[in-house]
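The structure appears below as structure tokens.
A single protein chain has been omitted; all remaining protein chains appear in their positions.
Should a chain be cited, it is by its letter among A and B, assigned in written order, with residues numbered from 1 in that chain.
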Amino acid sequence: MVAQFLDIITTAAFLYVVSSGLLLVFGVMKIINFAHGAMLTLGGYAALLCTKAGLNPWLGLPLAALIGGLAGILVERLAVRPLYARPLDAILATWGLGIVIGQLITLYFGRGVQFAEAPLTGTVNVLGESYSIYRLSVVAVAAALGGVLTLILRGTRLGLETRAVIMNEDLARGLGINSRLVRFLTFTLGSALAGIAGMLITPISSIDPNMGVPWLVNAFMLVLVSGHSLTTLVVSCLVLGGAQVLVSAYVNPILGGLTIAVLAAIILRIRPEGFARA
Amino acid sequence: MSAALHVSDLTCGYGESVVIQDLSFDLAHGEILAVLGKNGMGKSTLLRTIMGFLRKQTGRVELNGRDISVAAPYRIARLGVGYVAQEKALFQDLTVEENIRLAVHGRSYAQALDAVKKVFPFLLERRSQRAGTLSGGEQKMLLMARTLATGARVMLVDEITEGLQPKMVARIGDAVRQAREVHGASFLVVEQHLGFALDVADRYLVIQNGEIILSGDCRESGASSQIAKYLSL
Partner (left out) sequence: MLENTETVTRPKARASGETWRALAPAIAIALVGAAVIGIGPYVLDSYSLSVLTRSLLYAAVALTVDLLWGYMGILTFGQSAFFAAGAYAAGLIFSHVGFSPATAPLALVGGVVVALVLAGIVGWLAFWHGATNLYASVITLVLPIVCTQLIFSGGNFTGSSSGLSGFESFDLSMEAWFWLSGSFLTAITAMAWLLVNSDAGRVLVAIRENEQRCQYLGIDTPRVKTLIFLLCAVIGAIAGYIFAGYAMVVSPELAGFVFGTELVIWTALGGRATLIGPVLGTLLVDYESAQLSGDYPFVWKLIIGSAFVLVIVAFPRGLLPLVSGAASRIGRHVLPGGTGERAVSVPRLLALPVSDAQGTEAGSGPALKVSGVRKSFGSLTVLDGIDFRAHAGELVSLVGPNGAGKTTLMRCIADGTERTSGEVVVNGHDLGRATPERCVALGVGRKFQTANVFDTLTVAECLRLARSRHERPSLWRRRDVLHLPEASLHVVRVTGLASRLGEEARLLSHGLKQALELAMVLALEPRVVLLDEPTAGLTKAERTQIGSILTDIVRTRGLCVLLVEHDLGFVREISSRVIVLHQGRILLDGSVDDVVSSELVASVYTGAVNLEHTA
């Protein structure tokens, strides 16, 4: 029971880390960034670079954020900005850039599966169950990330402007807000978050050029059921991530892998706004 | 000395349809100019075009002698044009304070609050209330206050009196006049409310099918009946 509870919490934490950047981008730009998966992959390879250089694995975190953010700047300029008026095409163009990034990684690192050193190893005793320290630490990281993002959105001028652009972009522009800059910064931040998430998932996922894709689809579905709210995203991650853990445990792990996508699709059919404003 | 806002030969519209045709007028410093006309005659389109939301097809718009014809809306706002849209002009889910803070650039927030305090002090007491929970009239006053807080010198105001009770309309009128006295601001006021427009404005323009068909001094006797004729009332 305890282990299962911890599984649900930690799974939700991983999902939250992976989808928060995508949610920010979706909120401000109303498009789904399909290059998010490739940015997760870049984060994974940042962890690999750290391992190869013999650095402290935690240093992978800023490195992944940097690489993800830089990739985000490129994607925003090349694919997102020109396609502002064609959101479905923006999905395709970001997917195309995701392929390009994936192939560049393959050319440099090869297509084989590799592993990075985990920042934390070993287990800790929680109420009589020994449990992975690393998985628990990700809960703390997710909480910290959520806290920082909320602080930025609630407590800074940029956050206020970002929320204003999410709510009504035209009105914000009329009040003197450079929404193009807000979009650019949001996309860069979202991509940096993707890099961080990619680094964080390396201990539970192998590193290969396609490692981001399965995470991308789940993140995508979680964002769609969460709308534009980071708080709602916590709920979605707990509910759908929890369902995934339970189905994997009691039914079959393969169906468990489908739980988030299928449940989210059905939720959206019944209630198009998902968990938002629930 | 150049006009606060100078519009010459402005033509604009949506896609291939032209809504405003070769429109020219000047708004002097400290002047209040009412733009009147029936619905669908391009009054709101005119404001949206001056504000840069719509691409001008031809013509020129100058702010204090500076060409703003191709500037982005946020640049125009920061150059000192305050815009109050007819609909959805407030962030309903943000607080009163956040709504004001968003509009203020390049001057201290304390200064901005000071400007609000002079016209609608009650808003400061309710600064942490969500704008959407204010009454209709209070929302209009917040709109007015927000624009004044920015220190904008040219205000574009689109049908602010719509759906307001007479008492509220009077308060809005006072705020407009006060802004002119205190800040020397100029106003372009698009209105359906003929009484309010004639009361508050110095001059008026009547627009029909994208062209000015009548203009004059609001103090002239008979202005009201002459305009009313054109508005088919």
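In the analysis below, a residue touches a chain if its C-beta (ideal position, glycine included) is under 8 Å from a C-beta of that chain, and two chains touch if they have at least 3 such contacts.
All of these numbers come straight from a predicted model, not from anything done at the bench.
*Asks:* So one chain is hidden, and I want to know which residue out of A:Val2, A:Leu55 or A:Leu92 touches that hidden chain in the complete assembly.
*Replies:* That would be A:Leu92, which touches the missing chain.
*Asks:* Which of these touches the unseen chain: A:Ala3, A:Leu49 or A:Leu83?
*Replies:* Selected residue, touching the omitted chain: A:Leu83.
*Asks:* Given that one chain is not shown, which residue among B:Tyr74, B:Phe120 or B:Phe196 touches it?
*Replies:* Going through B:Tyr74, B:Phe120 or B:Phe196 one by one, B:Phe196 is the residue touching the chain not shown.
*Asks:* Specify the residue from the set B:Gly30, B:Gly137 or B:Gly216 that touches the hidden chain.
*Replies:* B:Gly137
*Asks:* Of the listed residues B:Glu31, B:Glu97 or B:Glu159, which contacts the missing chain in the full complex?
*Replies:* Touches the omitted chain: B:Glu159.
*Asks:* I need the residue numbers on chain B that touch the omitted chain, in ascending order.
*Replies:* Here the touching residues of chain B are 15-17, 19, 38-40, 86, 135-137, 159, 161-166, 169, 191-196, 209, 228, 232-233.
*Asks:* Tell me where the left-out chain touches chain A, residue by residue.
*Replies:* Contacting residues on chain A, toward the hidden partner: 32, 78-79, 82-83, 86-89, 91-93, 95-97, 99-100, 102-104, 106-107, 111, 213, 217, 220-221, 224, 252, 254-255, 257-258, 261-262, 265-266, 268-269, 272.
Going forward, only the chains that are shown with their structure count from here on.
*Asks:* Could you give the separation in Å between the centres of chain A and chain B, each centre being the mean of its C-alpha atoms?
*Replies:* One centre to the other, that is 43 Å.
*Asks:* Touching chain A in the complex: which residues of chain B?
*Replies:* Interface residues on the chain B side: 51, 53, 72-74, 77-78, 83, 85, 88-91, 93-94, 98, 101-103, 105, 146, 150.
*Asks:* Can you name the residues of chain A that touch chain B in the complex?
*Replies:* Touching chain B: residues 157, 160-161, 163-164, 167-168, 170-180 of chain A.
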